[in-house]
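Sharing a structure below in structure tokens format, with a few things to ask.
A single protein chain has been omitted; all remaining protein chains appear in their positions.
Order of writing sets the chain letters: A and B. Residues in each chain are counted from 1.
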Amino acid sequence: MPETVADTHESGVARIFAAIRLPVGDPFALAGLVIYAVFIVTAICAPYIAPYDPSEILYTADYDLASDLPPGAKGHLLGTTSLGRDIFSQIVWGARSALLVGFTAAFMVAFIGSIVGLLAGYFGGWVDAVLMRLADVAFGIPFLPFVIVISAFSEPSIWNTVIAMGLVLWRDTGRVIRSQVLSLRSRGYVEAARVVGSSDLKIILRHITPNILPLSFLYGSIAIGWAILTEASISFLGFGDPDAISWGFMLQDAFASQALARQAYYWFIPPGLAIILVVSAGFFISRGYENLLFPKLGR
Amino acid sequence: MSDPIIELKDTKLHYKIGNAVSAMMGLSTTVKAVDGVSFSLRKGESVGLLGESGCGKTSMGRILVRLEEITGGSARFEGDEIGDLKGSDLQRFRSRSQMIFQNPFDAVNPRYSIRKTLEEPLANAKISRSTWHQRIIDALDLVGLGDPEQFLERYPHQLSGGQLQRVVMARALILEPDFVVADEPVSMLDVSVRAGVLNVFRDVRDRLGLTAIYISHDLALVRYVCERTIVMYLGKIMEDGPTEDIVHDPLHPYSQALVAAVPTPHVDQSHDPLPIGGGAPDPRNPPSGCVFRDRCPRAQLRCADEVPQPRRIGTRLVACHFASV
């Protein structure tokens, strides 16, 4: 037993991994992690994987518009759109925007929520009162309309979703982390640290934060799925950035071009599937975290 | 007589609880955890705070290491109001006034090695890093952990309760404090190792000339480590005096019940029914007058009207209208 303990506390990297505690034990979570790995690699290597520029209008060898080609035809793996764009390349580049939106939004939600939760829970009093009333306000904001309003007031951009999520969705993370901090604050070792003269900052960073990190990651991983779905909804509703290729934009494009009526399944199924896969992968991972954090729920 | 190191005057710690509904139902929304307590400690004195759960003994201890801020009266450490300490004064207080916690398994960060646990106070007190190792070794040695080197890189779950409680003591003592509060330090430990921790406590206290408060519900343990005992009930002091006097001739009816209730490891002990019945009342609604009167076998009308003030009877202070030698 002593050996394993020494391992988990040895190097800084090992310690971070021990703190994050990737839920590899759970088969669903493992599947989620694999899906994530594939999409992350795809997103990073998009320029090398995608055969065409996703917004380039393509022509066939005989100078016809390469429009509405079915999968496999003329070297287009998933076919082309009505405007002659390569669907496979769009999916690949769409992964990039999806993951960009997902991860930045998740980071903002986890980061802001954790800070709010730590401050409110640790200091209590008026700090707690102010932050929690702000959370109540955030709970009162209908999320999707809020994103639409933000998009309407600013330039259409995928970052609108990220900003809106950062402004609104920290509330859940903040509340949960606050209650966790409240119970940690009364733990003997936290009180002992106060008695031996450790500053509040030191206590928060060294005694409390390591215990709430897995919770932050849980809420972060939930936020990834939320962000991708939100971005897709916004794009589908037409408030998205027309220059950024995203899966939501692809669905909107397909819908506007009446691909459904023409039974061009090859156009809207791939982006739909991609969204479902990545979003459910996110939830699988968060479920894995839940089982790690609250082992009894699993049984 | 030298100046007291600890001085409490009419100290109060009241919590606000409940809400408008409970207020309407006639339940007071204030819990008086500590309600007008006065006593002082001379340097080097050891005092037991004795009482049942909810009597305010733990709150009392927490006030003295500033884990709790008083809501009335005064609580002074060497003449300075503890709640008003700031900046470097507070930092100095933190290194001079320490606490030994009840549950050793909770009182150390499970992610910290023993070395790291003991380094925390040294770092806070800005002790020169080159001396850390020696001081840690000395502190572990002081609390009777033989061959201290072997413990440094271990983690809390690799230690037994008795060993861990010694580490907690070492952390409290490493800055050589003047004053220590021990909050039921052996109640979580197994019987066979309790005696060891108690002996270390007694030994270290004598060796360092510590002023100490030992919080417990067990008079037998208090008797073992403290020459003076303060008996508390519902936030108030009932009796305060030399431990041996209280053990052999308790004057307050509550102390009498406490002494009679402690079983002893002999078969031929008294099985007489206790002089008092019932349990401690709801701390939100204590009785008027003397807080103990509804359980007291000697209570009279006067006890409901008039709060008994502590009176000096021989070596002791007793808060009872009718106590006498």
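Here is the rule we use: a residue touches a chain if its C-beta (ideal position, glycine included) is under 8 Å from a C-beta of that chain, and two chains touch if they have at least 3 such contacts.
Note that in this section contacts and distances are computed from a predicted model.
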| item | value |
| --- | --- |
| Undisplayed chain, where the name is taken from the UniProt record, one of "Electron transfer flavoprotein subunit beta", "Stage 0 sporulation protein KD", "TonB-linked outer membrane protein, SusC/RagA family" or "PepSY domain-containing protein" | "Stage 0 sporulation protein KD" |
| Among shown chains, those touching the left-out chain | B |
| Among B:49, B:198 or B:230, the residue in touch with the chain that has been omitted | B:198 |
| Contact residue for the chain not shown (choose from B:79, B:209 or B:273) | B:273 |
| Touching residues on subunit B - with respect to the absent chain | 52-53, 144-146, 160, 162-163, 166, 190-199, 217-221, 223-224, 247, 257-267, 269, 271, 273-274, 276-277, 279-280 |
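What we mean here is this: only the chains that are shown with their structure count from here on.
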| item | value |
| --- | --- |
| Subunit B-touching residues of subunit A, taken from the complex the two chains share | 1-2, 5-6, 9, 187-189, 191-199, 202, 206-207, 210 |
| Subunit B residues within the subunit A interface of the complex | 65-67, 90-91, 94-95, 97-99, 101-103, 106-111, 113, 120-121, 124-125, 153-155, 157-158, 168, 171-172, 175 |
